[in-house]
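Sharing a structure here in structure tokens format.
With one protein chain withheld, the remaining protein chains of the complex are depicted in position.
== subunit A ==
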Amino acid sequence: MKYNVNEQGYYGDFGGAYIPEMLYPNVEELRQQYNAIITDEAFIAEFDQLMKDYVGRPSPLYLAKRLSEKYGANIFLKREDLNHTGSHKINNAIGQILLAQRLGKKRIIAETGAGQHGVATATVCALKGIECVVYMGEIDMERQAPNVARMKMLGAKVVAATSGSKTLKDATNEAMRDWINNPIDTHYIIGSVVGPYPYPEMVARFQSIISLETKKQLLEHTGKELPEYVLACVGGGSNAMGMFYHFLDDEEVKLIAVEAAGKGVNSGRSAATSVLGREGILHGSRTILMQTDDGQVVEPYSISAGLDYPGIGPQHAHLHKVQRAQYVNITDDESLEAGLLVSQLEGIIPAIESAHAFAYLEKMKFEKTDNVVICLSGRGDKDLSTYIKHFGF
């Protein structure tokens, strides 16, 4: 596993744990214990059972016939949209709530952008009867009001992040401040493959079930475990890392990570971190982030709240730097068109995040025999108002 983390928590030049001393004991406790906990038989049994009976896994790998005809290749959709709560976020939330229980934590905090991770966290906290506080940017609370209501209905307290730009990065800052102030009884469920080590590794492992299942399912469908291409969208990068994880060492599989270009990479309103970012430190890890010359974090933009993040996870930064995966980008308009296309060719309304991955198919050239897997990371119900506004339905 040459693309995985080393003992110091680094992926090549990226990763580490750039945290204030106040968080050191929390992060150190996790670092020392998480591996033993998540590889324990009883843990695995409970995780597997919940994945099957509660989340509804394995999620299907669906051969999308009409999309395949259109693009001249065999296009498979990994249906994370069919999971309970509607996205891949639940995989990590289940893993971390089981971990938090075993660490004896009494209170859960989380950050959320679009609200998908917040809903997943509120869900698992309800499942386990644990107190839940979700930080969400004040602006995101306005534009994702239905998810705020869902979290409240599930019993979570939603706290508005009113500092800075009042979006995902500020929600993350507020969650970290909460964790600093409540170091002993609280576990922070980070929703993506970001943050100080061991979070990027831990979240990737919980999400790696996506590629583990895909390999088996692809073998059933095609007689081969390995596809020619794997595509996924990237904000912080958790669905992409889960989708790539078990293919990383299969160098012949081309991995394509699709970032949000927003209004266009050079428009000043973009979230294409791999193009616009430079190496630096964000939310506890050394990675690639969008920043000013002076090292201030730049506020990104994407129509998709889930991709609206100024950094990428450290493992993505590494895969980008060593060119194991190709990082490309798609604009708001291209993603919305792709969302409409997938809806009308396959009868599946994708989340705008996932639609970014579909949009990149337009820019690729295939052989007829190519097998292509796309991670359909979430369903589009939450994005209906955005789609309606754009297309004027």
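Quick note on the criterion: a contact is a pair of C-beta atoms (placed from the backbone, for glycine too) under 8 Å apart; a residue touches a chain by one contact, two chains touch by 3 or more; residues count from 1.
The rule is simple: contacts and distances are computed from a predicted model.
Participant: Absent chain per UniProt: "Tryptophan synthase alpha chain", "Permease", "NADH-quinone oxidoreductase subunit K" or "Polar amino acid ABC transporter ATP-binding protein"?
Facilitator: "Tryptophan synthase alpha chain"
Participant: Which residue among A:21, A:41, A:252 or A:367 touches the omitted chain?
Facilitator: For the chain that is not drawn, the touching residue is A:21.
Participant: Which residue, A:103, A:139 or A:180, contacts the hidden chain when the whole complex is considered?
Facilitator: Only one of A:103, A:139 or A:180 touches the chain omitted from view, namely A:180.
Participant: So which of A:4, A:33, A:101 or A:163 would be touching the chain we can't see?
Facilitator: A:163
Participant: For the chain left out of this view, which of A:281, A:340 or A:364 touches it?
Facilitator: A:281
Participant: Would you write out the residues of subunit A that touch the absent chain, in ascending order?
Facilitator: Residues in contact with the chain left out: 8, 16-22, 24-25, 163-164, 169-170, 173, 176-177, 180-181, 183-184, 278, 280-284, 289, 291, 293-297.
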